[in-house]
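Missing here is one protein chain; the remaining ones are kept as they sit in the complex.
Here is chain A:
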Amino acid sequence: MGNATECVTLPTELDIKAASPLANQLLALRGRDVLLNASQIERVGAQCLQVLLSAASTWRTDGSSLAISEPSPAFTDAIEIAGLELSNFTSRNH
């Protein structure tokens, strides 16, 4: 590890159609430290949350770090409504 942190801006629409591309995108970044910029998100569905959450636990297992920056109101709202917290989506580098 220890590579430079990879910054990714999440798209505006994270609906069901976005789930597969998102998963592939994240999978490709596995092993690196990642910072996901969530400022652009306007809509997010449960399945993308699943993918993001799965990524966080994957990163945790791998010991890499993953964090979400500048969460948009839409994103925070979705997390809250789903009964989750931003910390669920974060993996700290050990």
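Basically, contacts are C-beta pairs under 8 Å (C-beta built on N, C-alpha and C of every residue); 3 or more make two chains touch, one makes a residue touch a chain; residues count from 1.
Methods note: contacts and distances are computed from a predicted model.
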Which of "ABC transporter permease subunit", "Branched-subunit amino acid transport protein", "Chemotaxis protein CheA" or "ATP-binding protein" matches, in UniProt, the chain that is not displayed: "Chemotaxis protein CheA"
Chain not shown: contacting residue from A:Ser20, A:Ser69 or A:Ser87: A:Ser20
Absent-chain contact - pick from A:Thr12, A:Gln50, A:Thr76 or A:Thr90: A:Gln50
Touch criterion as defined above, residue of A:Leu10, A:Ala38 or A:Ala78 at the omitted chain: A:Ala78
Missing-chain contacts mapped onto chain A: 15-16, 19-20, 22-23, 26-27, 30, 44-47, 49-51, 53-55, 57-58, 61, 78, 81-84, 88
